[in-house]
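Some chains have been omitted; the remaining ones sit where they do in the full complex.
By written order: A and B. Residues from 1 in each chain.
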Amino acid sequence: MSRNWDEFLAPYKQAVDELKIKLRGIRSQCDLENEHSPIEFVTGRVKPVASILDKAFHKKVPEDKLETEIQDIAGLRIMCQFVDDIKQVVHLLRQRTDFTILEERDYITNKKASGYRSYHVVIEYPVQTIHGEKKIMAEIQIRTLAMNFWATIEHSLNYKYNGQFPEVLKKRLESLAEAAFHMDEEMTRIKLEIQEAQAYVVKKRGKNT
Amino acid sequence: MSRNWDEFLAPYKQAVDELKIKLRGIRSQCDLENEHSPIEFVTGRVKPVASILDKAFHKKVPEDKLETEIQDIAGLRIMCQFVDDIKQVVHLLRQRTDFTILEERDYITNKKASGYRSYHVVIEYPVQTIHGEKKIMAEIQIRTLAMNFWATIEHSLNYKYNGQFPEVLKKRLESLAEAAFHMDEEMTRIKLEIQEAQAYVVKKRGKNT
């Protein structure tokens, strides 16, 4: 059975284009109101056909179940500066009325064995087609710049070396993931200390006047 | 009273960006399915502040009623090749579930005194902001390339000469509008005749076999 992939992927491509514009809008709005944006930048992509087939093969998904079983055919990624920005992004996603959240997976509290950290939100998004409305699934990954640094490089090594790392290298990638996470934690601590120091100065100045 | 225009216009800008992506999606989808696209191209803009104030002044709209009384702060324009494409575009807009149509104004059947022709659809579109959903109005103008040719040039002359045309020039612009419309009608006739000729050939071939 041969599938017209272009037609199959068209609503996913449309969804990715729309969601990129929508999520980037959060950043513009924060900038405009002079608030700290919990979003540093947003990227999006439709999963390449080869990767869809590969995933379907490994997860034993029959070809007519791709739409419901492969959740990340449409994929969005939101990068944050600080770990606690992630919670705020999730909060903003939950209050939206233009899609429904189906599932949340917290790989930050519960990191993967590889060392991978990110917060995944699976949504159902209505796309308007010339034949009427069509609901598709999309996955939004939310992570800090440090988590993204690690994930980008792990993905690229995995891809090039086809996942065949010797055990000793795997261990090193894991400990790198930990190092990245400690950097995130330290960044947050520094931020909080500066905020406290500033609040103290403001308070003291207030008294003197 | 001074208004923060950037903040006021932000949801309109967001809506225009989203609607451009959404309406252009109709064209991509038709191309993909090898159907004639009723949409040639789509443009969009947020009305400049000076034009909003100008319009509010002439229509005697108080400043706190801009959102409900000025319908084209967010403006989209859809260009079609043939007059009958316009009907099909309106049909596609009516079946969408991502906005509500508030009003339709048919300046094709009932052209304006100046000679202006277009089909206007006023919609209510929900924008997601960091403070929750906000419904705004937007105007979608649908017209043929010939109507757009005339309207673009009339607008540019109007703008440069501040609407101060002597009566005799006004008359000439009007008759130009008619010439443009006759071109549209002639284009449609040619298209239909070719389609008929082809249908005849196909039918005849069918009999011979």
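Some notes on this structure:
By definition in this document, contacts are C-beta pairs under 8 Å (C-beta built on N, C-alpha and C of every residue); 3 or more make two chains touch, one makes a residue touch a chain.
Note that the coordinates shown come from a computational prediction; the quantities given were computed from them, not determined experimentally.
The copy number for the entire complex in this file, given 2 shown chains of one sequence, is 4.
Basically, only the chains that are shown with their structure count from here on.
Superposition on CA atoms relates chain A and chain B by a rotation of 180 degrees, given as a multiple of 5. With centres set at the average Cα position, the gap from chain A to chain B is 37 Å. Of all residues in chain B, those touching chain A in their complex are 6-7, 10, 14, 17-18, 21-22, 25-26, 28-30, 32-33, 92, 95-98, 126, 128-130, 132-133.
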